[in-house]
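Here the complex is missing one protein chain, while the rest keep their positions.
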Amino acid sequence: MAAKNVKDSLAKPDAEHLKERYTAIRSFSEALVEPLETEDFVIQAVEHTSPTKWHLAHVSWFYETFVLEKAFSNYESMHPQYAYIFNSYYLQTGEPHQRSKRGLLSRPTVSEVFEYRKYVNNKILQFLDTASEQQLQEFGPVIEIGNHHEQQHQELMLTDLKFLFAQNPLKPPYRELETSPQKEADDLNWISFEEGVYHIGNEGKEYTYDNEQPRHRKFLEPFELSDRLITNAEFIDFIEADGYRRSELWLDEGWATVNEEEWRAPLYWFKKEGAWHYYTLGGVKKVNPGEPVTHLSYYEADAYARWADARLPTEAEWEVAAEGLPYEGNFVEQGLYHPRPARSNDTTLKQMFGDVWEWTMSSYEPYPGYEPLPGALGEYNGKFMCSQYVLRGGSCATSQTHIRKTYRNFFYPDARWQFNGFRLARNV
Amino acid sequence: MAAKNVKDSLAKPDAEHLKERYTAIRSFSEALVEPLETEDFVIQAVEHTSPTKWHLAHVSWFYETFVLEKAFSNYESMHPQYAYIFNSYYLQTGEPHQRSKRGLLSRPTVSEVFEYRKYVNNKILQFLDTASEQQLQEFGPVIEIGNHHEQQHQELMLTDLKFLFAQNPLKPPYRELETSPQKEADDLNWISFEEGVYHIGNEGKEYTYDNEQPRHRKFLEPFELSDRLITNAEFIDFIEADGYRRSELWLDEGWATVNEEEWRAPLYWFKKEGAWHYYTLGGVKKVNPGEPVTHLSYYEADAYARWADARLPTEAEWEVAAEGLPYEGNFVEQGLYHPRPARSNDTTLKQMFGDVWEWTMSSYEPYPGYEPLPGALGEYNGKFMCSQYVLRGGSCATSQTHIRKTYRNFFYPDARWQFNGFRLARNV
Amino acid sequence: MAAKNVKDSLAKPDAEHLKERYTAIRSFSEALVEPLETEDFVIQAVEHTSPTKWHLAHVSWFYETFVLEKAFSNYESMHPQYAYIFNSYYLQTGEPHQRSKRGLLSRPTVSEVFEYRKYVNNKILQFLDTASEQQLQEFGPVIEIGNHHEQQHQELMLTDLKFLFAQNPLKPPYRELETSPQKEADDLNWISFEEGVYHIGNEGKEYTYDNEQPRHRKFLEPFELSDRLITNAEFIDFIEADGYRRSELWLDEGWATVNEEEWRAPLYWFKKEGAWHYYTLGGVKKVNPGEPVTHLSYYEADAYARWADARLPTEAEWEVAAEGLPYEGNFVEQGLYHPRPARSNDTTLKQMFGDVWEWTMSSYEPYPGYEPLPGALGEYNGKFMCSQYVLRGGSCATSQTHIRKTYRNFFYPDARWQFNGFRLARNV
Partner (left out) sequence: MAAKNVKDSLAKPDAEHLKERYTAIRSFSEALVEPLETEDFVIQAVEHTSPTKWHLAHVSWFYETFVLEKAFSNYESMHPQYAYIFNSYYLQTGEPHQRSKRGLLSRPTVSEVFEYRKYVNNKILQFLDTASEQQLQEFGPVIEIGNHHEQQHQELMLTDLKFLFAQNPLKPPYRELETSPQKEADDLNWISFEEGVYHIGNEGKEYTYDNEQPRHRKFLEPFELSDRLITNAEFIDFIEADGYRRSELWLDEGWATVNEEEWRAPLYWFKKEGAWHYYTLGGVKKVNPGEPVTHLSYYEADAYARWADARLPTEAEWEVAAEGLPYEGNFVEQGLYHPRPARSNDTTLKQMFGDVWEWTMSSYEPYPGYEPLPGALGEYNGKFMCSQYVLRGGSCATSQTHIRKTYRNFFYPDARWQFNGFRLARNV
């Protein structure tokens, strides 16, 4: 029945299409790490980040565990210990190596990890070349989960690397990158939406994770959304209005965190000669006023909204607003690896996809009637439905073919190392 | 405008009624601590609990800060430092003494705290005797907030004391207490509710906190609730089915907590000669199978529900189900200080009020259009709307005059020292 | 053989003398706590301090465990759990209640602890009234250890209470106390000592703990000692010379501690209207320049000495210098509970006994040939011979009848809550 669930998510799996997509995604991971030195693949800077080589291996383990070991009788992995080392958190497949210890593994080396990737690639392609229709029905959808899973880790590789490089006094750039011209954004406009019972969740016409289902009804009071993301210039106003020092703007938990961590600006920001600068994947730059602000916690987004006499959107509001919009924007394919300013002279809803993930005020919860995938794959999303908050829309580090309007990303409210930003909402 | 908000919550404040209620509630606090030794008033066992004498003083500080200092020009407190020592978390009234240090204060003594209470009582009663109609309009509602506030702390005094006594190898009882006869509960039945757009939140006909407002609409899919709370016997089945050791039953955060804290049963439970016992406010007893299970975290309630192929209710579902039910049950006035078994031979919805607070699966969030009270009183509820979960219905330590169907209690998902339990819900 | 050891330490135990001394010491404990409120007996402010009532009970447990339970067949304690609750760290007598949890015990109450003391007193006096010569030979010396043990805890009660009261924003005094007139000390003079092989350790003519034995030989290079203790005025010079901010003056461990703890002055010191004040057992006072500085860690004493181009004495040097000096000075019997300035116009060695414990540069180690007492009594001193430093001479909180020239007190180098101070030494 679970297999049915998975199958439904991708009607008519087609071996050729799968091979193409599999190959493209796997190659893209390798293209992303092309600028790195061997040393850059090894380090786990903090517990919630992982070494690049771990990411590259873990995504391979995923295909092994959920496809190859089931599709081939007597499948043998490249190394008997990889299943232990490269499992992330799937308890039903066996006790994983401790998350906090991923940075202790100088071996396998980077080149061994690349060999491991090749080993898995060969097997997957071999499977797709020889699979019966029934096998394709069963494992095609799981390969597609693996593809999306790898795309998620591509984003994590970039954000984890950014975090790592930012810790280094040498501030090495990931790549030389172009920057948008320094320019203020247009004024913020508000877009209105009517009250009503809306359908929320994935209809099943496009790819879906289990957590986007089932489609269900939700009553929304009328609301308004800002037509674009909040910018660096606007956030500097908040800083200069002493926003980080005024307890009445903050959630209790946020206030405790701000003081404990001594936050005074978004992550990666610092002042140099009186001006705000930040570390970007292109190195240290002067903060661009017109760009969407990013690398913020939920607490900071929420405090800004309170200061601005507004609030964050709910995820349902965001999804209603996203209805009908094309999945276009500043994605990882663009190669900017950094958010860019909104179009000028355009008062319609902008920047809904790409640039930065948008914090919503919605706690990450199961939809009414939610059922996780059966077995270990059900651990993918379901067991995290507690104490985290939903983000929507993808970022400049997300693949365009990975995102959709019903996609639910989630992080703890103190998470800042992702490309997280926000837009405002308000009641009517 | 906020004052208006407050005022609305208690139409026509009436000095006589307020005096009566004020006096009754203040006396009840003192009656509750009557069995204690002086030593019992002093200790803060862990950061999230407070010494009894701190509770007794803090609730007095509340009336001073929000009523007396504003209503009387040149009001002088009994001691210039009490405003610092007995503030809990209201940052807009001045930096409070650190929460973790409440147990370091051997002075003021218990008898000084009682004098302080008398001092405040005299002033409040003097105010009520002499207040103009306009003053009554302004401060009557605030006194009533103070009354409810004191009732909340009465519950905390009991749960904090229970926690403290349970740490003591001597396991002193709070009072000698009667116990319910040991007996299994009737089978669980399910009560059905229809889908629809429901009105949720306080209508304003009864007392309300700001977080119960505004009344708003919510669409609910059809659902069922268990007719009674889950019992100790049922929870023992879960334990014996190895529930605490099966990762697939737990939220990720819950699993981490269970392992870190080595939880193997509800708080206060231990095995003696092969049988489950627990510490109760009446001392150590053998666990009664028919009683509602209590002293559970959200994680444990959630894991049980998953094991039982069900889920926890949402707070909206609970509120819809509570519609029209009388606020009757096993409250603190009963003097049991412990949950009791559900009525037998009754398949209607039982135990909705009293006995134990019921965990819901709803994150504690602002209702659409929520506005906190203005000024420091707005810190009462609003700033905690993050990462906590809603509980409904009151417990055996709650005052009957404090609870209502729209009342939203909230705790972090790992909180076990309150009288927390749960009932099940399921989709249709 | 161990019993022999103990016996030797007090030749010819005499029942009358023992009763007198026992009674005097036990009464003195009770006199010391006479100014306290019940609430003051309960709190454990930090792990290394204990509640007053715990001290009062623990010293009684000591007599029970090491005398009564062995001397009387079928001895019954007042309560079967006291042996668990009031054991400090004697692992050979059974697992003790966790040190960090002494502040969680509101029961037994203070008055129950006083009853417990009476219960033990009666039994000890009954024993001394009826003991045979042989019993007296065996247990007389152990009672005398118990007496000294209680005297140690008398000092700890005072220092733990001082620490507790100092945490309280109300800064309650322990007693009203006289203060020495504010006046600078005479200039520091140096007293010279010759090189040679000296005998160090207790000769056995006076009472001894096991750690003062055996008497042994030690070669000392020539050295000089300052004739008095370092004063507050001198230490203020160090502070004003930026002593707490100059890394080159500090041991590596000390520097880490200073920065982590943000130490900028001795414990209990703070500036008020530009002048240094401190909390004393008589309440908050202006710092007296001529008094010995106290409440310092080893690190601070060591840094001061380095700044002053000197060093701390070794414990052997101190003991050689103390040879022949009477055990006179500012002890607890004086009732000052605070160090006092040295005599003026006197260039001989002063303040060797009383006032403040003097940090030596000697790690607390066994003397050559050291043998701990047998059994659990051997845990009294021996197992702490690691990572701690020796202090000599007693303080204003020490009993005159407790101290002697060979007495070795010891604390971790970061300990500040004892009456610790220092004098200087230098090479010739």
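Some observations on this one:
Labels A, B and C are assigned to the chains in the order they are written; within every chain, residues are numbered from 1.
Here is the rule we go by: a residue touches a chain if its C-beta (ideal position, glycine included) is under 8 Å from a C-beta of that chain, and two chains touch if they have at least 3 such contacts.
Keep in mind it's a predicted model, so treat the numbers as computed, not measured.
Partner chains of the missing chain, restricted to those shown and counted over the full complex, are A, C.
Only one of the listed residues, A:Lys101, A:Lys118, A:Lys183 or A:Arg245, touches the absent chain: A:Lys101. Contact with the undisplayed chain is limited, among C:Pro169, C:Gly335 or C:Gly369, to C:Gly369. If you put the hidden chain back, the residue from C:Leu125, C:Leu177 or C:Leu251 that touches it is C:Leu251. Counting the whole complex, the residues of subunit A in touch with the unshown chain are 37-43, 45, 53, 81, 84-85, 97, 101, 103-110, 164-165, 167-170, 172. Of the residues in subunit C, those that touch the hidden partner chain are 89, 91-92, 197, 216-219, 221, 247-248, 250-255, 298-299, 302, 311, 361-363, 365-366, 368-369, 379, 383-387, 413, 427.
We take it that only the chains that are shown with their structure count from here on.
Rounded to whole angstrom, the centroid-to-centroid distance between subunit A and subunit B, based on C-alpha atoms, equals 38 Å. In subunit C, there is no position where the chain touches two or more neighbouring chains simultaneously.
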